[in-house]
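Removed from the display is one protein chain of the complex; every other protein chain stays in position.
Up next is chain A:
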Amino acid sequence: MTRVEFMGRLRRGLAGLPPAAQEEILADYDTHFADGAAEGRSEAEVAAALGDPGRLARELRLEAGLKRWEEARNPSSAAGAVMALVGLGAIDILILLPLLTGVVSAIAGLYVAVIAVFISGGGILVAGPFFDPPGGPLFPVLLGLGLMGASVTGAALLTIITIWLVNGLVWFGRLHYRLIKPAIQPEPDYSERGLS
């Protein structure tokens, strides 16, 4: 593989990262080729020693995805981190999918329930006093406030559990993704022919 080919593949693989990060990464690898040339190594030699650009790009995207998740804990960064791990084969999607679907739908269901409790609490709070309740007009007000407070607590707990779950997944994935495997032994499905 030539320097131009390698850089082209890497650039395509990095698509989706912030432009500044892309430029920095590309400059790093470009310098590597320049340093290699200064030592008298051929482009093909340097490219072979660097490894598969597609796989390197996936690793770099994963690092960026995990960093984003660590900086901002929101649904989109969580999805990004998990998808990057899946893309790298760090998490086996076939094993994970049924499990994840169950967990995700359970969490979504709980969120819906919490929101419903919050709304009904609000309803009782507002409408209750007009229906001449058994415990006096103050009872529905307190009941409504109580329900709303409980649902907010529930939502907070759910959020903590969700963050904890994604963190666990990231930890698991990081532990398992084969960082230097392709360098030692090129993966047959990704490796390029012509280098031997």
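Operating definition for what follows: contacts are C-beta pairs under 8 Å (C-beta built on N, C-alpha and C of every residue); 3 or more make two chains touch, one makes a residue touch a chain; residues count from 1.
Here, contacts and distances are computed from a predicted model.
Engineer: Could you tell me which of "NAD(P)H-dependent oxidoreductase subunit E", "Tripartite-type tricarboxylate transporter receptor subunit TctC", "HprK-related kinase A" or "Transcriptional regulator, PadR family" is the UniProt name of the chain missing from the displayed complex?
Structural biologist: The chain we cannot see is recorded in UniProt as "Transcriptional regulator, PadR family".
Engineer: Based on the whole complex, identify which of A:34, A:72, A:138 or A:157 touches the chain you can't see.
Structural biologist: Candidates A:34, A:72, A:138 or A:157; residue touching the omitted chain: A:34.
Engineer: Pick from A:60, A:86 or A:125: which residue touches the chain that isn't shown?
Structural biologist: Looking across A:60, A:86 or A:125, the contact with the absent chain belongs to A:60.
Engineer: So that we can see where the missing chain sits, which residues of chain A does it touch?
Structural biologist: 25, 28-29, 31-32, 34-36, 46, 49-51, 53, 56, 59-60, 62-63, 67, 70, 178-185
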